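Not every chain is included here, but those present sit where they belong.
Order as written gives the chain letters A, B and C; numbering starts at 1 within each chain.
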Amino acid sequence: MLHIINKATPDASLEQCLALIDPQQDAVLLVADGVLSALASYAYWPRGLAVFVLSRDIEARAINAYLAPHIQIIDDAGFVALTEQHTQSISW
Amino acid sequence: MKYALLVNGAPLDSQAARSALYFSQALLAREHQLLRVFFYGAGVQLGNGLQISAQDENSLLGEWQALALAGNTELVLCIAAAQRRGILSATEAQRHGKPPVEMLATGFTLAGLGTLVDAALDVDRLITFQG
Amino acid sequence: MHFAFLLRHPPYSKQHAREGLEAALAAAAFGQEVSLYFMGDGVLQLLPDQKATQLAAKDTSRMLQALDMYDIENVYVDRTSLQARGIAEDALAIKCTAVDSRQIRQQLATAQQVFCF
C-alpha cells in the first residue's frame, strides 16, 4: 500500500495513516505541505518504513537541508514509479 | 498502464490540482494512458472557465487543457459538486432559470459520480489528490 | 469489485462527510460492493438526533438511513476513535461493526480502491 500524505502536522491524517501502516510492506509519499513531516525534527516514522518526498515540493519550500537522513527524495517520474509498484494507494 | 485521477482540492486554496498536473505530465512522459481526471468537492473549481490568471503566475487551467489534448484525457467535473459551488454549463444554467452563461472551461464536461466509478473499474490505477 | 470508503471528517463545517457518503452511495448504485469505515472525527457522523437545520445544511445522518436501500451492509466504525470521544458503541444512529486498526488494515488489503474523505 502506498500512503500519500499532503497535510502538515498536527493533523488527524497522520495519526490515522500511522495506525494503518505496515512498515514492512507499505511506503509513504509526502507531497505538498505533507513534506514538512520529513524534517529531521519530526521523528515519528516507524523504523524501517520507506518514506519518500517529492523533490519539487522540497525545493519550493527550501527545506532540503532539514530533512531526516532516511528520507528518500524522488522526482515526478519517481512518484509515477511508486504508483506502478504499489497496486493500492490511499491519499489521506 | 491505464490511470485515472480523482482531484478533491480547490485549485488555488490547495495544491491538489497543481500536484496532479505534474503527476499527469510524468505519466504521459512514461507512456502511461491517463483516461480521465474526475474533479470532485472543491476540486471542481478548476473547471470555472471564467477565471483569469494573474500576470505573474502561469495558467493552471491552460496547462490542464494542454495536458488533456496531449493525453486524450477526459476532464470531468462532478455535476452535483459543481452546482453546489456555482459552476454551471450554459445548459444547466438555463435549466435552473438563469441566463445561459457558459461557465465551463473548454475541454471540461459535467457528469455524475458514475463516471468516477466507471473510471475506477476501467483503469489499473486510480490516484487521488486531496485538498 | 470492492470499494472501501474511509470517512474521517465530522459533519457540517465542510462537505467531506456529505460528499464521501454520496460517492459511496453512487458506487453501490453502480453495482459495486461497498464498505464504509468511520474513523477519527468521522465517527461523529454516526450520532443520532443531529439538527442540521441549525446550520441550514443537508442532514448527513439522514443519508445513512439510505445505506440499507443501497444494500450497503459492511459498515464499520473504528473502536479507538469512539473511545477517544467517549461515545458508546450502542449510542450510534445505525448499526455498525466496531473494529480496530489491525482489522481495518486487513480488510483494506482486499479492496480494489480505497477512497478517503
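We take it that a residue touches a chain if its C-beta (ideal position, glycine included) is under 8 Å from a C-beta of that chain, and two chains touch if they have at least 3 such contacts.
Just so we're clear, the structure is a prediction, and the values are computed from it rather than from any experiment.
Visitor: Since just one copy per chain kind is on show, how would you write the full make-up of the complex?
Guide: So, if we count every copy in the file rather than just the ones shown, we get A x2, B x2, C x2.
Simple rule for what comes next: only the chains that are shown with their structure count from here on.
Visitor: Nearest whole angstrom, what separates the Cα centre of chain A from the Cα centre of chain B?
Guide: Here the centre of chain B sits 25 Å away from the centre of chain A.
Visitor: For chain A and chain C, what's the span in angstrom between their mean Cα positions?
Guide: 26
Visitor: Listing for chain C: what residues touch at least two other chains?
Guide: In chain C, 116 touch at least two other chains.
Visitor: At least two other chains touched by the same residue of chain A: list those residues.
Guide: 89, 91-92
Visitor: Where on chain B does chain C make contact in their complex?
Guide: Per the stated touch rule, the residues are 6, 40-42, 80-81, 84, 112-114, 116-118, 120-121, 126, 128, 130.
Visitor: For the complex, which residues does chain C have touching chain B?
Guide: Within the complex, chain C contacts chain B at residues 1, 3, 15-16, 19, 22-23, 26-27, 29-30, 32, 112-113, 115-116.
Visitor: Mind listing the chain A positions that touch chain C in their complex?
Guide: 1, 12-13, 15-16, 19-20, 22, 88-92
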